[in-house]
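The complex is shown incomplete by one protein chain, all other protein chains being positioned as in the whole.
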Amino acid sequence: MAITTGIVGAAGFAGIELVRLVLRHPDLELSIVTSNELAGTAVASEYPGFVGATDLAFASHDDPALDTCELVFLAVPHTAALGMAPRLVAGGSTVIDLSADFRLKDPVVYEQWYAARHTAVELLEKATFGLPELFPDDLVRAAAAHKMGEGTLVACAGCYPTATSLAAAPAVRAGWVVPGGVVVADAVSGVTGAGKKASARTHFCFADENLEAYGVATHRHTPEIEQILELDGRLVFTPHLAPLNRGLLSTVNVPLASDAPLDAASIIEHYRAFYGDSAFVHVLGVGEMPKTSAVAGTNNAHIGLAVNERARMLIAVCAIDNLGKGAAGQAVQCANAVLRLPESAGFDRAAVPV
Amino acid sequence: MAITTGIVGAAGFAGIELVRLVLRHPDLELSIVTSNELAGTAVASEYPGFVGATDLAFASHDDPALDTCELVFLAVPHTAALGMAPRLVAGGSTVIDLSADFRLKDPVVYEQWYAARHTAVELLEKATFGLPELFPDDLVRAAAAHKMGEGTLVACAGCYPTATSLAAAPAVRAGWVVPGGVVVADAVSGVTGAGKKASARTHFCFADENLEAYGVATHRHTPEIEQILELDGRLVFTPHLAPLNRGLLSTVNVPLASDAPLDAASIIEHYRAFYGDSAFVHVLGVGEMPKTSAVAGTNNAHIGLAVNERARMLIAVCAIDNLGKGAAGQAVQCANAVLRLPESAGFDRAAVPV
Amino acid sequence: MAITTGIVGAAGFAGIELVRLVLRHPDLELSIVTSNELAGTAVASEYPGFVGATDLAFASHDDPALDTCELVFLAVPHTAALGMAPRLVAGGSTVIDLSADFRLKDPVVYEQWYAARHTAVELLEKATFGLPELFPDDLVRAAAAHKMGEGTLVACAGCYPTATSLAAAPAVRAGWVVPGGVVVADAVSGVTGAGKKASARTHFCFADENLEAYGVATHRHTPEIEQILELDGRLVFTPHLAPLNRGLLSTVNVPLASDAPLDAASIIEHYRAFYGDSAFVHVLGVGEMPKTSAVAGTNNAHIGLAVNERARMLIAVCAIDNLGKGAAGQAVQCANAVLRLPESAGFDRAAVPV
Partner (left out) sequence: MAITTGIVGAAGFAGIELVRLVLRHPDLELSIVTSNELAGTAVASEYPGFVGATDLAFASHDDPALDTCELVFLAVPHTAALGMAPRLVAGGSTVIDLSADFRLKDPVVYEQWYAARHTAVELLEKATFGLPELFPDDLVRAAAAHKMGEGTLVACAGCYPTATSLAAAPAVRAGWVVPGGVVVADAVSGVTGAGKKASARTHFCFADENLEAYGVATHRHTPEIEQILELDGRLVFTPHLAPLNRGLLSTVNVPLASDAPLDAASIIEHYRAFYGDSAFVHVLGVGEMPKTSAVAGTNNAHIGLAVNERARMLIAVCAIDNLGKGAAGQAVQCANAVLRLPESAGFDRAAVPV
């Protein structure tokens, strides 16, 4: 029987991609989508790609139908989930949170970087971090709790942390980083990463034909990546914006210890073993580098690996769709895990080729 | 049981979109994909969007496995299908031809516009024209022939003819065109319409940030549109190129006779009745105009309608994905019709929303 | 001695392009640029392309320095110029108005299309229409008035009217249009044409990879084109949006009378004679069609011509930069004419090649 599903904040870019994924998911039934700003508007009116595909209209966030959903996705700005999640979890729902509110384990760090008090520390302690390939056991525990009838919350990893960590983790966890070494991640995102709000940054005429760095040394995904990779204070992360819709490429420079391998072939073999069980993460061969266009619209991550031997540096490059594996796709993947559905349920395996 | 399927010319843009559609089609099994240029290359190596999705490699066009396919798509340049189709049809296959070789009913017209002799006139006479919403009976006949075990050939309509004719046909067939009146269609296509061949026209740096008309007064889709709409010598068709990948918008100006309706609401009602049975064609409401982004990656067509009352002109605008409803999608739709599969089998109903 | 110059509404897209053109103009000295919204902000802070090029900051619209300017450009929304222009003209300034307020000769037509009362009818009657290639004598008269010390107002033609009229005028004025015939203009613009205001329409993620028509049968440039070409009620004009910054292409379909020429070569010869004196309008050869990229950043217009003989239709295609010849460039060209400066003063002749 289909699982009743709600999406809060469904009019934003991550939210609307969730709408698409849930609608095509064989085991989920989309009951309610909310947007306070667009309450009453048909989804297909705001996003005409849904003409003929759904008659749903946006409801407001406080619509009581949400409480009857077995599965709820929260695609809301940070601090908003703090107010919504505890009640939903207490009511027994499986809550998949795409906001930043439950990602950082330490509420002090949250308060430093997000300039807001964490008002749901109790739930934070029980929250599951949603990056399935790197923390599979956490999702197994959440699935067990769900099976016992408990409400659960999964805090999905952010887009930059996902790509950057997938690129670096197999090397970092193997102990290949030189002691005290700093990992440098330069990442580039398409403009959907800047959100739906119309602004100078997202104006076509300012984004088109332009490249820029932003949030340099201050981006809020920094502590999240440090937490995932256990690199306290040893990560330099610089995000950039480029003129495309979807796609995120993270180029991660990992300084290699003296006993780490230096040949790409061995490193690729190690990465492939590390991701052996994954349906979504694909490690490319020697001399191959990922393209974001090859993962757009999917939940896939492609990783390319090369070594600068003279500088003893591993260059690990990961491409994802920032709205797919970086947001809505990962959220559905986490839901599949908690609900014990097939990992690939609801996903296309191939990207649109061109 | 799955229908064994082959795609000839699978490395081109229409061909590779067919690969994607056939792989996800519940009733088709992709047995062979061919490309003389790339024979031996893995599909996922040339198009990395297929990494993890298929292990198929391109075979050459003369691979004998083709002859065992129940269903064969020909995504080849014009004149190439002339040589391949007769043998496949004679062998009992259902051939869905995306080339221009069997679209024009009159071989003399073909020879005028394509500067090539038509060497398969016998098959041309039996060929079915593939534009299901406008010529449904032809596909019913082809399905009946297929059921009798006969080979069949469907010549799918081209991208510009599809969008232009879907926009104009309900008005034209209602007899609304002023006697002797000329229909003006100005259409704009994304660059995938120019094909995979690297050239000055398809070079990023020449196509980016540029708009241009091409093939003015000489484009080969002109006689095809005239044939569909029965507008002998009374069509002016001008195609344009714009900097995007997928998408085709045709703005069709239909001069209205004195007894034709002039209010958009009535015209929309007529169009909706005309397309009432279609899963793919959607007629928008008063004041709404289609966006190509809302149909990208799908087999959908969106139509918007407005009237310039002073000039008594209907402006009918149709948006399709030139590789979807304009090529590979329409081909699969035609295959579904001939094989008596559900019309929507293999298709997503919603486009990627952003 | 340099002519003191002010730009009102300098922070918009047409305004800021004027800033660039005036700064590089050998005979003009930019004294003041205004923007109520950005008053106090440095130009180079809002538009970093001016870092190192000017230290000017935006002033407010009511800054008294404006009144001391010999030359004032108004790059303001319609109705705003109605309030500003009369005082400036009365003060003896040469006012070059880029708004729509003084373009339509008949205030009744203005009030119909712009839903606003025309409050400066006296000035409207004396205003000069600014489309130098088609109305050169008007500018000669304005120059004479200026020489006599009188204030003058030039109402520059809009972007779509400029491209469309340059394409059609030589044929229309030659009497080649079939009696009662309707001219169909389908035009495509880059997103700078939609202005600086951040909105769903100008959001990168909605404009990118999309084509659409807008303002169908209702666009306010329609009566202006009809006025220029004297085609009362016999023009169908449909604007479209495509994903590029600068560029406007108008494809104009002119139905030819029985005594009009049908061969492209003769028509091109006529057009070249018509534009013989122009520094900016270039008529391309047989088989050549214009590209907007070839005129971006310039004041040039390129025109290509072809004939559909069977339908007796001339297809005249004109490419301009909507911010150049379609706005700021034309404004400077008009200023040059009134001030008796060389026609090309301040302009580059070549576009950036790629």
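By written order: A, B and C. Residues from 1 in each chain.
Quick note on the criterion: contacts are C-beta pairs under 8 Å (C-beta built on N, C-alpha and C of every residue); 3 or more make two chains touch, one makes a residue touch a chain.
These numbers come from a predicted model, not from an experiment.
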- List the shown chains that the missing chain touches in the full complex. A, B, C
- Task: Could you tell which one of C:Ala53, C:Val109 or C:Val178 touches the chain left off the display?
- Result: C:Ala53
- Hidden-chain contact residue, picked from the options A:Ala39, A:Val109, A:Ala279 or A:Ala306: A:Ala306
- Item | For chain A, residues in touch with the removed chain | 182, 184, 186, 188, 190, 205-206, 208-214, 216-218, 233-236, 238, 240, 242-249, 251, 253, 255, 289-293, 296, 304, 306-313, 315, 317, 319, 354
- Item | Touch list for chain C against the chain that is not drawn | 13, 16-17, 19-20, 23-24, 47-54, 192, 196, 209, 245, 279-280, 282, 284, 290-291, 293-298, 300, 302, 323, 348-354
- Item | Contacts of chain B with the absent chain, listed as residue ranges | 13, 191-192, 196, 198-200, 202-205, 207-209, 243-245
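Just so it is clear, only the chains that are shown with their structure count from here on.
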- Compute per-chain Cα centres, compare each with the mean of all protein Cα atoms, and return the closest chain. B
- Task: Quick one: superpose chain B on chain C by CA and send over the rotation angle as a multiple of 5°.
- Result: 180
- Max Cα-centre separation from chain C goes to chain A
- Query: Are the two sides of the chain A and chain C contact the same residues or different ones, given that same means over half of the numbers occur on both copies?
  - Reply: same
- Query: Which whole number of Å gives the spacing of the CA centres of chain A and chain B?
  - Reply: 37
- Query: What is the distance, in whole Å, between the centres of chain B and chain C, each centre taken as the mean of its C-alpha atoms?
  - Reply: 39
- Separation of mean Cα positions, chain C and chain A [Å, integer]: 46
- Message: Which positions in chain C are in touch with at least two other chains?
- Response: 205, 208-209, 243-245
